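Note that this complex is displayed minus one protein chain, with the remaining chains in position.
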Amino acid sequence: MRLTTKTATLLALVALIALAPLFFPSAFYYRVGALIFVNGLAVTGIVILTGWAGQISLGHAGFAGIGAYACALAPVHLGLHPALAILLGAGVSAVLAWLVGRPILRLKGYYLGVASLGMGILISMVLNNERDLTRGPDGIDVPDLGLRAALKTAGLDLSNGEFWYALCGIVLVLGAWLALNLHDSPTGRALRALHGSEVAARTVGMDVPRLKLQAFVISAVYASVSGSLLALQNRFITPDVAGFMHSVEMVTMAVLGGVGSVAGAIFGAAVLTLLPQMLTVFAEYEQLVLGLVMVLVMIFLREGVVPSILRKLRGTGE
Amino acid sequence: MSELLQFLFSGVTVGAVYALVALGFTIIYNASDVVNFAQGEFVMLGGMITVFAHAAGAPLPLAALLACLGTAALGVAMNKLAIEPARGAPVVSLVIITIGASIFIRGAAQLVFDKQIHSFPAFSGDDPIRILQATILPQSLWVIAGAVAVFTGLWLFFTRTLLGRAVLATSNNRLAAQLVGINTPFVMTLSFALSAGIGALAGVLVTPITMTSYDVGLALALKGFAAAMLGGMGNPKGALVGGLVLGLLEGLTAGYISSQYKDAAAFLVILGVLFFLPQGLFGRKSTDRV
Amino acid sequence: MTLLSIEGLGITFGGIAAVKDVSFSVRPGEIVSVIGPNGAGKTTLFNMISGVYRPGSGRVVLNGEDVTAMSPHLLARRGMCRTFQNLQVFQSMTVLENTIAGYHLQESGPVLADLLHLPASRRRARAAEQGARELLRRVGLERAAEREAGSLSYGSLKRLEIARAMALQPRVLLLDEPAAGCNAVETEEIDHLIAEIAASGVAILLVEHDMKMVMRISNHIVVLDHGEKIAEGDPATVSRNPAVIAAYLGAEHAAG
Partner (left out) sequence: MKTFLTTTAIAAFALAAPAMAEIRIGASLSATGPAAFLGDPELKTLEMLVEDQNARGGLNGEQIELIAYDDGGDPNKARTFATRLIEDDEVVAIIGGTTTGTTMSILSVAEDAEIPFISLAGAIDIISPVKPHTFKTPHTDRMACQKIFEDMQKRAIGKIGMLSGTDGFGASMQAQCKDVAPDYGIEIVADETYDPKDADMTAQLTKIRGTAGVQAILNPGFGQGPSIVTRNYRQLAIDLPFYQSHGVASDGFIDLAGAEAAEGVRLPGTALLVADLLAENDPQKPVVAAYKAMFEEKTGTPVGTFGGYAHDAWLILTDAIGRAGSAEPAAIRDAIEATTGLAGTTGIYNMTPEDHLGLDLSAFRLLEIKGGKWTLVE
């Protein structure tokens, strides 16, 4: 039963990613797909932190910023291959999350929210202000990953759009697989348990601060890799990637789709990535409609789109 | 010495702006445990409605009154149309609703008004008041007075009036509040009206200093939220002190250390305070009952 | 031989002593009940012993080690576990998962192994699941294993909490009103369960309002009133103690 939830989610994801290009009206949709996957990856991290462990963060874009700027800076300053820069960014994010998480995860609810917000703002401020290193708010070029050229010499010639669609899709499936593994593992169970009742979790021997910290670090790595992929794909990055709005966007995607489930969160990422593209027909009314959609979804599907609909499909018999 | 005084004046001016925004958060939070991220839009509306009513010929005081009442009505509408239908939803869903509402209001404002930056004349002119070689604008005094007045009003409301206690009771336990006969839907409506009205008043008072445009809400909400959390969410005293502390920190850091990292200093202090006082400076202490 | 000893434990809230200088001890296989009128400080005492509150004075000694104010998860490692008066189940998890959570100390391992779904992680999880299913059978919840815990009846949740606590294979089990809110049949089931656990050598400390149950299963009773221990002894002795009778009567008068 639980096994099928995991395999069903993964199979559906793989099928969607593999088959969707058959229906693309133009090459532009590869770009949209790749963005959905990048956002989906970050949001999967939010599911682990917020959906399962019950801890909110309003500063996770900071980690995306670290991942992104690692790819911009490490190849230039450290001579690192961009692929290794992704790992470096993830490592730096993990260490930072571990250091910052220890004191701030003692806080609860909104207090944790404001503390993580402060952390995110500090990171984006450094990216904005340390011009000599980051080139400031106007942004910085990111080197080419080089993988596409390598594939070409190996006989696989993909367009830029196709390449990033495929790569981000693969990474998302990998990220979802890891997260779904975690869900039914001892650690995942413990995270969900401490969300349910912290005091009970402690009495059955769970080291609550350590577990929260693990969730925080793991989700930071997800955000960081997502930031790296965005930077490498865009070949250019600005400190906006670490901004408050990006953090809020991550949480909104997760909650809208259903923060408790990986499938829901990825769906939320897809909706909020697609929506602005579809709403362009509304021109000046775009913001209005976007806000309206968010409010209506939360009123009528309050647990998020996917869990609410699943519950309705199963019926309320229980 | 005169420099220090000027930095303090600068800090108090900014701090009073933050305090006014922070105070707006307290009522809705107290009634529903929801931090209303659309609070900044209320502030924006206060300024923008006043600007456009004034431009349309209304005298400034009337325009300001219209702005406060109009925004309060909008707050009520927001509660009726967006918050009340979602009653019982998880708090995080409610917070997303307030974020959605703020995007909606901002989107509407850019259509109804425009995307330009606006201001209106200061209430008592622009001639600075000189104190020991430092200066402060009369409008800053208006903002400070406004913050203190709203604080006093809220403090009296929550401690001295039956209605204010009903608001607190509703937040503590909605069901119990209903059982003892508190009309909780009315309390929620009132909370939104008051919060929105206070937000709009903040907008009216600060616009001659900060100017306004359809998108000023977010930045103000962010600082106001931080100030409220620093002081302890839900406590008017916390909002006032939190706002002033935040402003003074920014002013003094800009003056003595680095203007580039003044916001960083403010957030570092918030992190430090929360490390020792996890509920903020004046927050209620909560213990898990098991 | 004493397994758990409480030595002069006390705590004050806002200047008022909620619990004052309480001492007693529990031996393996023994059922010790703490009784007293409402507000006597029983749950507060439990919260101090189980590390939820930090005591203002006194010591808690477990198996010869001073464990005063030790964090609950460390107490769990030392073999102490508890249930809660106002139910602390993991509502959105299934009944089975709730019970498996009790095996946390045995099943938890490196988080990386969990993420990668390594055989070691699966083996640990499978062992825990087998144990949990066995425990659910013992408490009679095996048929509800896949249901969301939030959908269970009150009595079932009480048993679920006990099953979860038993999963730790504790040496000391603290039960806070395990029969509260249960009907007669459920109470009797829980009654049997507790006796069975004690018979296996676990020391049990019990807070309970159901006097019949307390008198029936306890080896030793500690009576609290206004935070102080007013009597102690076997059920027969305690039930004849005039101070105890006065305390209960007084409480009933006050309540009536």
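For reference, chains read A, B and C in written order, and residue numbers begin at 1 within each chain.
Everything that follows uses one rule, which is that a contact is a pair of C-beta atoms (placed from the backbone, for glycine too) under 8 Å apart; a residue touches a chain by one contact, two chains touch by 3 or more.
The shown structure was predicted, so the numbers you read here are calculated from the model rather than taken from an experiment.
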> Which shown chains does the chain we cannot see touch?
Replying inline: A, B
>> Tell me which of B:39, B:195 or B:210 is the one touching the absent chain.
In response: B:210
>> Can you tell me which of B:50, B:110 or B:171 touches the chain that was removed from the display?
In response: B:110
>> Please output the residues of chain B touching the missing chain, sorted low to high.
In response: 3, 6-7, 9-11, 13-14, 17, 110, 114-119, 126, 128, 135, 137, 206, 209-211, 213-216, 219-220, 250-252, 254-255, 259-260, 263
>> I need the residue numbers on chain A that touch the omitted chain, in ascending order.
In response: 25-29, 31-32, 35, 128-129, 131, 136-139, 141, 160-161, 230, 234-238, 240-241, 276-277, 280-287
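One rule holds in what follows: only the chains that are shown with their structure count from here on.
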> Computing the C-alpha centre of each chain, which chain sits at the greatest distance from chain B?
Replying inline: C
> What chain lies closest to the overall centre, CA atoms only?
Replying inline: A
> How many angstrom between the C-alpha centroids of chain C and chain B?
Replying inline: 47
> chain A to chain C: how many Å between their CA centres?
Replying inline: 41
> In angstrom, rounded to a whole number, how far apart do the mean CA points of chain A and chain B lie?
Replying inline: 31
>> Among all residues of chain C, which ones touch two or more of the remaining chains?
In response: 52, 84, 88
> What are the residues of chain A that contact at least two other chains?
Replying inline: 199
> For the complex, which residues does chain B have touching chain A?
Replying inline: 35, 82, 85-86, 88-90, 92-94, 96-97, 99-108, 110-111, 218, 222, 225-226, 229-230, 233, 260-261, 263-264, 267-268, 270-271, 274-275, 278-280, 283, 288, 290
> Can you list the residues on chain A that touch chain B in the complex?
Replying inline: 50, 56, 103-104, 106-108, 110-111, 113-115, 117-119, 121-122, 125, 129, 198-199, 244-245, 248, 251-252, 255-256, 259, 284-295, 298-299, 302-304
>> With touch defined as at the start, can you tell me which chain C residues reach chain A in the complex?
In response: 50-52, 71-73, 75-77, 81-82, 84, 88-93, 97-98, 100-102, 104-105, 107-109, 111, 114-117, 121, 124-125, 128, 146-148, 151, 164-165, 167-168
